[in-house]
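Omission of a single protein chain aside, the complex is shown with its protein chains in their original locations.
Letters A, B and C mark the chains in the order given here, with residues in each chain numbered from 1 onward.
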Amino acid sequence: MPEAEYNATELMIINAARLLKDGDQVFVGVGIPNLACNLARRTHAPNLQMIYEAGVIGARPNRLPLSIGDPTLVSGALSVCSMFEVFSLYLQRGNIDVGFLGGAQIDQFGNINATVIGDYQHPKVRLPGSGGSMEIAAWANRCYIMTPHQKRRFPARVDFRTSAGFLAGRAEREAAGVRGGGPQAVVTNLGIMEPDETGEMILTALHPGATVEEAQANTGWALKTAAHIRVTEPPTENELRILREELDPAGIYLKGGG
Amino acid sequence: MPEAEYNATELMIINAARLLKDGDQVFVGVGIPNLACNLARRTHAPNLQMIYEAGVIGARPNRLPLSIGDPTLVSGALSVCSMFEVFSLYLQRGNIDVGFLGGAQIDQFGNINATVIGDYQHPKVRLPGSGGSMEIAAWANRCYIMTPHQKRRFPARVDFRTSAGFLAGRAEREAAGVRGGGPQAVVTNLGIMEPDETGEMILTALHPGATVEEAQANTGWALKTAAHIRVTEPPTENELRILREELDPAGIYLKGGG
Amino acid sequence: MSKLTSLSEAIHQHVHNGDLVYAAGFTHLIPFAAGHEIIRQGIKELVLARATPDLIYDQMVAAGCARKVIFSYSGNPGVGSLKWLRDGMQNGSLEWEEYSHFGMISRLQAGASGLPFMPMRQTGALDLERANPLYQRVQDPYGGEDVVVVPALHPDVAIVHVQRADSEGNAHIWGILGEQREAAFAAKRVILTAEEIVDAELIRSDPNRTLIPSLVVSAVCQVPWCAHPSYTQGYYDRDNDFYLGWEEMSKDEAGVKAYLDEWVYGVRDREEYLAKLGPNTQERLKPGLRLSAPVNYGSY
Partner (left out) sequence: MSKLTSLSEAIHQHVHNGDLVYAAGFTHLIPFAAGHEIIRQGIKELVLARATPDLIYDQMVAAGCARKVIFSYSGNPGVGSLKWLRDGMQNGSLEWEEYSHFGMISRLQAGASGLPFMPMRQTGALDLERANPLYQRVQDPYGGEDVVVVPALHPDVAIVHVQRADSEGNAHIWGILGEQREAAFAAKRVILTAEEIVDAELIRSDPNRTLIPSLVVSAVCQVPWCAHPSYTQGYYDRDNDFYLGWEEMSKDEAGVKAYLDEWVYGVRDREEYLAKLGPNTQERLKPGLRLSAPVNYGSY
């Protein structure tokens, strides 16, 4: 990548924000997904609504929340319900358009591991576990993943499937009767991967300056590429200004690298 | 019965009230069960708590409610929840000590019909149906029934089992794994029937002046009697005063005959 | 985006011949105005579902709107029976499907939760389970007793009355909650009627009170006194005189016709109904003030 006036985190957030649609009901965690949603709201998706697994609907935070249960999410929100209710009435009921997911490993079919490196019963590295992600990955209409493009993060097969992408392929997910549409895009600092007709994640877009070779070198499986690889629009001055000046002026997430 | 200073309805309410214990959590409908609970609260059971199927806990009504969802039950109550919650968290969870039941027919084993006279698919007389009674009869620790002693109300077998007493006997109820203890007493204007060891309702008490013969003549099965039939204490002046002056001064229920 | 529209327009757009309608409300918040508008618009062949059909469904059945009722207690609470439902079931002109209260609202809870069914403990009373094949049994995989289950209910349209909402349909409800929320989440379309349309900031001042979110609402209608002769906690009392009087009024066809002619067909909308009801009745039903103590959400 060429020297740029934006960093990898900003690039991912801005490209993720562009995937969101006006009116989307987004099940969102804190950190960079929160920034992507807020950026979308201030640009092309003013009616996007944020729903937090803590049970907060239509939050209007006055500050950047550190935790998913920050009190600033509650004061001035449209509605607050219990955790059981937000998972039942919103997520399981099919009322969520978009979910954001993350994890230590993402495989060729968008399955995610956020549970354990090594054997489950004898963990080499024990990770936090599912939280909400098992159900978000299953039941949101569309899921997006933001993660730096690194080989160890993209193994051909995850050690543990915390949440379902397309399993071993679209047909298997469909046979399982899982409601949502599965992962629609993995946004990295190099480009964007999207599922092909079999559910395999293939390279469909590159950010300005990034190459297919770079992407392949940082992916743990033989990365297929779309017939026509799109080059993403570079972040605009407006997008960067909103992110840096309005949303994260202290650079808590933007400087942290995601 | 001799000419008395109280009527049949008052007699039933007062005897039902005496069956309630201090601290009982009572799932209560409007009408005479409501009066029995309030009488108990003002005499021997000040800590009895009334819970309404409308989702009202610890009501403190300022007037006699006509319907089970009267607004006077809500204003000043301790807690209000949804119908699903009151049936789940309170009744099904086993938090209810006492339920009151009524119906058009009550049989030898305390099973109740509040659904239909005649064939279900081709009703001769269609009654309102279960409402909450199917679950109250099953899950309250103790159930009480108040009803005038009439042969048509006490058939050997009900046309339709809307709610379970002891089914065909205690063993069958136990085999069905039903949580609550079943009907503990049927209070009539003649006396009280209670279940024997098989679950059959037998005559255990007579009100002053009433006779076994009278009870038998008004019961649709061969009514067994306890070895020692108790004679109930007549209503006290204090009980009658509270009922008439404090609880139902307009005589809405007391004069209606139940 | 505002979803405000007239009740007449909302009914026209969202309630169609043959729909399964759930007009929610356990004694409280029963949307009589919406039922009357459905009668006026001559919508037919409806499947009318409610735990307690109450007078509103008795009137709609009498007016010829219904093919079938789904219910758990078909009475005039504290008074007697619902003649038109009772007769319809007795003479075979009205189909019905019946549950206990818990079975009925468990169907809504399953629907609201996106589940195929809800389990309930056994009650020992088998006759209704046998009469209604939608009751099923499921084994407890942990070795306990079988549970009874009912399938999810997804009404084509739910009609839900509330005290106050913003123009997008975020609604505060208090008092008896009945099955208001479950019906709204279970249904395919939701008509929300409100005593008051308020600024979104007022709704946002107490988000824990918002039981129905805009997300599930199709149309929002401001309809003061929508629930009369039922009631709206804090706004007006239940008109028990009317409930007592219905027993007599509904006794024969002439009585019902007179009522419908005067109070349904004879008025254009709830505003006219309210004017006809007159200030004395409104005065009689007005409760005194009894405010909730505030809570501090804090500014963060």
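The rule is short, and it goes like this: contacts are C-beta pairs under 8 Å (C-beta built on N, C-alpha and C of every residue); 3 or more make two chains touch, one makes a residue touch a chain.
As the structure is a computational prediction, the values presented were derived from the model and not from experiment.
If you put the hidden chain back, the residue from A:20, A:37, A:50 or A:74 that touches it is A:74. Across the entire complex, the residue among A:31, A:58, A:99 or A:195 in touch with the chain not shown is A:31.
In the full complex, chain B contacts the hidden chain through residues 25, 47, 49, 56-58, 60, 62-63, 70-72, 74-80, 88-90, 92-95, 139, 179.
The chain not shown here touches chain C at positions 114-121, 136-142, 144-145, 147, 149, 151, 163, 172, 174-175, 177, 202, 205-206, 208-209, 233-235, 237, 287-300. Contact residues of chain A toward the unshown chain are 30-31, 53-56, 65-71, 73-76, 80-84, 87, 91-92, 111, 115, 120-135, 137-139, 160-164, 167, 172-173, 176-179.
In this section, only the chains that are shown with their structure count from here on.
Using the contact threshold fixed earlier, the set of chains in contact with both chain A and chain B is C. Top contact pair of chains, counted by C-beta pairs, is B-C. Ranked by separation of Cα centres from chain B, the top chain is A.
Averaged C-alpha coordinates put the centre of chain A at 58 Å from the centre of chain B.
For this pair, chain B with chain C, the centres built from the Cα atoms lie 29 Å apart. With centres taken as mean Cα positions, chain C sits 40 Å from chain A. Annotation for chain A: no residues touch 2 or more other chains. For chain C, the set of residues touching two or more other chains is empty.
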